[in-house]
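Data block below; observations after.
Showing just some of the chains, left in place.
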Amino acid sequence: MFANVTEPGVVVPMAAALAIGLGALGPGIGIGLAVKGAMEAIGRNPEAEGAVRLTMIIGAALAEAVAIYAFVVAVIIAFVL
Amino acid sequence: MFANVTEPGVVVPMAAALAIGLGALGPGIGIGLAVKGAMEAIGRNPEAEGAVRLTMIIGAALAEAVAIYAFVVAVIIAFVL
């Protein structure tokens, strides 16, 4: 993608962008799938609302953590490298 | 993609674009999936409306946060790098 790049400063912004850009792709879709499943479960059985919601939050937080890893790496690339 | 790039200023706009462009892809689809599930749940069981809506907002906010990470990184790239 970069030919004859001679300074790190040229690559750092693009690297930070790809870190969060690609890193947000999976968690964004994954959280959506998780919430979609929770919606279907509550629609089928509204009495399970509390159990479904708690479990959905725990699961979505795990996917959210993946996005946070990408965010942390992007910030490290931007400010440390 | 860039040959003979020698200045960071050339890369910064493209990097900010890729950060939010790719970063918005996953959350955009994910929120859509979440809302689609909520619609189906309410259609199947309109009495669960309140429970479905509250859980949908919580879940979509988690996906929205992923997009905000990408937005923050894009702004960092644009104004700091």
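Per-chain residue numbering starts at 1, and chain names A and B are given in the order in which the chains are listed.
Keep in mind that, in the parts below, contacts are C-beta pairs under 8 Å (C-beta built on N, C-alpha and C of every residue); 3 or more make two chains touch, one makes a residue touch a chain.
Treat the numbers as computed from the prediction; the structure is a model and nothing was measured.
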Total copies in the full complex, given that 2 are placed here
3
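We adopt the following convention: only the chains that are shown with their structure count from here on.
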Centroid distance [mean C-alpha coordinates] between chain B and chain A, Å:
9
Which of the residues in chain A end up touching chain B in this complex?
1-7, 9-14, 16-22, 24-40, 42-44, 46, 49, 52-53, 56-57, 60-61, 63-64, 67-68, 70-71, 74-75, 78-79
